[in-house]
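With one protein chain withheld, the remaining protein chains of the complex are depicted in position.
Think of it as A and B in the order they're written, each chain with its own count starting at 1.
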Amino acid sequence: MTTNAGASILEVEGLGKRFGGFVALDGIDLAVAPGERLGLIGPNGSGKSTLVNCLCGTLVNDRGSVRFDGTDLRGMMAHERTRLGMARSFQLPRPFFSMTIADNIRVPLLYAMGTRRESHRAEAQIAERCHEMLGLVGLHDKARQFPRDLTQVDMRKLELARAMAAEPKLLIADEAMAGLSGSEVTDIVDLLITLNERGVTVILIEHIMSAVMRFSQRLVVLVSGRKIADGAPDAVIRDPEVERAYLGQ
Amino acid sequence: MKRGMTSWMFALIACAAGALLFFAARSAGNDYVFFAGYTILQYIVLATAWNILGGYTGYVNFGSAAFFAVGAYTTVFFHKIFPLPIPLLVIAAAVASGLVGLGMGYLTLRLRGAFFAIATLALAVVLQTLIVNWSFVGGSRGAYVIRPATVYPFDSYIQYLFLIMLVLVIVALTTARAIERSRLGYGFATIRDDELAAEASGVPTLKLKLIATALSGAFMGMAGAPFPYYIGFLHPSGAFGLEYTVNAIAMPMIGGTATWIGPLVGAVLLGTLQQVAIVTISSAVNLLLVGLLLVGFVILAPNGLVGVVRNLLRKRPGAQP
Partner (left out) sequence: MSVDLFVSALIAGILLGGFYAAVTVGISISFGILDIVNIAHPAFIILGSYTAYILNAQFGLDPIVVGIIALPAFYALGALIYQVYYVSFEKRGKESMTGLAFFFGLLFVTEVLLILVFGVDYRYVQASYIDTNLGKFLGSTALPALLADLPMRMLVPCVMSIAMFAILLLIVKRTFVGRAIMAVSQDALALQLQGASPVRIKRIAFAISIATAALAGAFLIIIQPVEPSVGREYIGRVFAICVLGGMGSLPGTLVGAMLLGIIESLTATFYGPSWAPAVSFGLLLLTLAFKPSGLMGR
């Protein structure tokens, strides 16, 4: 197991979460280095989404701790964590349906970047950054359309663009490619690599192994709420326990 | 934020329109116009207030009558101690109702929207029971509020009340419109669209919901503050009347909940309809019509009249999609 004590952007220690009698997460330890590309895989029901929700504050963990950029996140609501620089995209895209594509991207720019007075003065900067994000994901010509008019892959791109808009330090992409075709998957992976090259740490949660292998510098495997592997992707997928628990299925 | 008229321009134009309305009413030579008009203006404020919470953030309030009554009883309370001029009473009512909204919101806004809606029903009954048992403000016997015969420079007291309500309408509409065009309005819309995604995007949803509840409650209380002087005798079943709750919901939903125009349209149309119906038919049939219209619109035209008009405009040849 690798650890990056002192230099980690994300430190998870002993994270636990139960739902009634069901243990979703059973003591997860994880350290993510700044700028790293981490892949997280595991069978359905292994706790990946629960882990994301606990990290982001959508769910409250029963035990253990999460430190982001040195700050203990205990008691912090989801929007406070986003303002600290932790962003996530949702497994099933959740756009704001009553707003245009451009406005969807404005929201985090208005709210996640500093105080109101700052964002007021920076009206022009917001417009510029919005423009930039739309260009990055190739949705520029659809800026005035509404989410209901978008294709699946465009919705995913919007989801990622919205997560990226406020310049987060860490992006958690939760199954951003489910149901997409081969070339669409490649598009999204390229996008994530581009984002990473700008200095953003990315945790990719996926089932599509080709994408995971191409993207990840380090691979973590979650099974039944426990971490069973954590290391270089090539080594991890050859781990017999991983094969048995996940890949063999 | 958005282009178009600034709020100050809008307020100015609204004041001009209001002044026109006032002098037109005076030229009718009959105080009845002011009595009927007061009721409609009051509903505009109630509908706009409801919409700030219901339409913009998507949290439905079934206890609008409670906030209205808090405003009315604030006036009665002060009237028994030391009668204040109405503008001060309006401010006191705003504070009282706003605090009630804030308190209730703090208890229930962390839960789903459905629980909030049910809690508002509960609130109305609890408050009514408290007032019924509070003899200082008259309890179930009611309270008489004698209004002065005239107040300079108006010809009659009802003209003064009408003007006050007109000012409240202008303030309410200007505020609602300003919210829509501001960062706050974006925040409200994200809460309505997808609260989870809003939180993840950095929107402090609880804080915004509390702001909406307090604002909405405050405006409803302001609408209720002059009411005791209007009606002369206030008792709980009147102040907590079902017609306030139903109209506060029906008017925005029939007019259209997306913008400030909807509640205005709904209140004017429905309010006028009810004034006519009360005179020609009974008040129970009156309320029945409102209820049926509400159910009908909710099923067939959920975006209200404004939504219907927008759809028609969009389908015109040459119009932008």
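Please note the rule applied: a contact is a pair of C-beta atoms (placed from the backbone, for glycine too) under 8 Å apart; a residue touches a chain by one contact, two chains touch by 3 or more.
This structure is a prediction, so every number in the text was calculated from the model and none was measured.
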Shown chains that the omitted chain touches within the full complex: B
Contacting the left-out chain in the complete assembly, out of B:M5, B:L20, B:L88 or B:L130: B:L130
Contact residue for the chain not shown (choose from B:A122, B:V151 or B:I231): B:A122
Which residue of B:V137, B:A197, B:M253 or B:L270 touches the chain not shown here: B:M253
Contact footprint on subunit B, counting only the chain that is left out: 54, 58, 60, 62, 104, 107-108, 111, 113-115, 117-119, 121-123, 125-126, 128-130, 132-133, 140, 242, 246, 249-250, 253, 257, 284-285, 287-288, 291-292, 294-295, 298-299, 302
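One rule holds for everything that comes next: only the chains that are shown with their structure count from here on.
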Intercentroid distance (Cα basis), subunit B paired with subunit A, Å: 42
Touching residues (chain side subunit A, partner subunit B) in the complex: 56-58, 77-80, 82-83, 87-88, 90, 94-99, 103, 106-108, 110-113, 116, 119-120, 123, 162-163, 166
Subunit B - residues contacting subunit A, complex: 1, 183, 186-187, 189-190, 192-194, 196-206, 258
